[in-house]
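In this view, the complex is presented without one of its protein chains, the others remaining in place.
Labels run A and B following the written order; every chain starts at residue 1.
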Amino acid sequence: MINIAFFIIAALTLGSALAAATNPKLMHAALSFAIAFVGVSTLFFWLGAEFVGLVQIFVYIGAVAVLIVFTILLTRREGEQLRGFNWSGVVVALAVFAGLVWSILKSPSMSILPPEVSPLTVKRIGEVLMSDYVWPLMGVGVLLTVALLGALILAMEDKRE
Amino acid sequence: MTLSILLMVSSALFCIGLLAALSRRHAIFILIGIEMMLAAANINFIAFWRYNAQPQPTGVIVAIFAIAIAAAEAAVGLALIIAIYRHYRTTNVDQLDRLKG
Partner (left out) sequence: MHFLPPGHDLIASFVSALLNISGVLIVFLTLFAAMSVLERKILGRMQNRYGPNRVGPFGLLQPVADGIKMLIKEDIVPARADKVVHFLAPIIIAAVAMLTLGIIPYGRNMTPLSIDGGILFFFAIGSTTELAVFMAGWGSNNKFSMLGAMRAIAQMVSYELPLIITTLPVVMIVGSLSPDQIVAAQSKYWFVFTPWGLAAFLLFFTSGLVESNRTPFDVPEGESEIVAGHMTEYSGFKYATFFLAEYFGMFAISGLAVTLFLGGWHAPLSILRFVPSYIWFFGKLSILLFVFVWARGTLPRTRVDQVMNFAWKFMLPMAFTCVVSAAVWHYAGRGFFAWIWSLVIIAGVYMTLSILLDTKKKFAPRVYRFAE
């Protein structure tokens, strides 16, 4: 039952990711990207990392997907068709996939079952973030502030012209 | 459900992201491909954390940081795309071949 759920989630995620990578209609591809990321966060839920799954939905569906559809709208031009597709990318991607699968199948230490652990609470994540990882956390805070300002300056209209 | 099946799913997602980044000509979709590769890496972090019975939730913390950094990257990347579009009137990366501003 749980395994069936996993395979449904995985098929949905990979299918919509493939649609996002190959669909020539830009808006449909962007929306399938959103579905793929919902699938990824469901996978996090399935693995017991609820907090990361929620953060994933929050950041990707609530912010990044909306940004992407807005950027598509802002950079759309009538009559311009961007149907270009580079087929050599398929070959490279398939080769990388074959190599990864081969190396996963070759390593017997990977075919293990998950151990029984107590569920990870949000409180525990908060404690760890505020004690062991407090400097990376501050670094991420600074990074996000800088990214916010940088994005604003980059996207701002030039007033002089 | 063994770890190897999860790793295969995440490597498939990684390769789809690679496909999008290599094959698409539209700048936004190259960005989407990179986001997918980051998400595949996050799946791996979470999976390794889950299949390894240690008390410290390092994999989860790394995934949270990765999501934050990916969000910052997406914001700056999309702002760059808008700035480039305003200048060159295109988002096709093959046509962005001038070094002169």
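Keep this in mind: a contact is a pair of C-beta atoms (placed from the backbone, for glycine too) under 8 Å apart; a residue touches a chain by one contact, two chains touch by 3 or more.
Keep in mind the model is a prediction, meaning the values are calculated, not measured.
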Report summary line: Contact set (omitted chain vs shown chains) is A
**Report entry** Residue of A:A34, A:L129 or A:A155 touching the missing chain in the full complex
**Finding:** A:A34
Report task. May I ask which residue of A:G48, A:P136 or A:G150 touches the chain that does not appear here? Result -> A:G48
Requested in this report: Pick out which of A:I61, A:V90 or A:L144 touches the chain that's been left out of the picture.
Outcome: A:I61
Query - Footprint left on chain A by the chain that the document does not show - result: 1-2, 27-28, 31, 34, 45-48, 50-51, 54-55, 57-58, 61-63, 65-66, 69-70, 73, 114, 119, 121-123
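Operating definition for what follows: only the chains that are shown with their structure count from here on.
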Query raised in the report: What residues on chain B touch chain A, complex-wise?
Result: 1-9, 11-26, 28-29, 31-33, 35-36, 39, 42-43, 46-47, 49-53, 56-57, 60-61, 63-65, 67-76, 78-83, 85, 89-92, 94
Query - chain A residues touching chain B - in the complex, by the definition given at the top - result: 2-3, 6, 10, 13-14, 17-18, 20-22, 26, 29-30, 33, 36-37, 40, 43-44, 47-49, 51-52, 55-56, 59-60, 63-64, 67-68, 71-72, 74-75, 77, 80, 82, 84-90, 92-94, 96-97, 100-101, 104-105, 107, 110-117, 120, 124-125, 128-129, 132-133, 136, 140, 143-144, 146-148, 150-152, 154-155
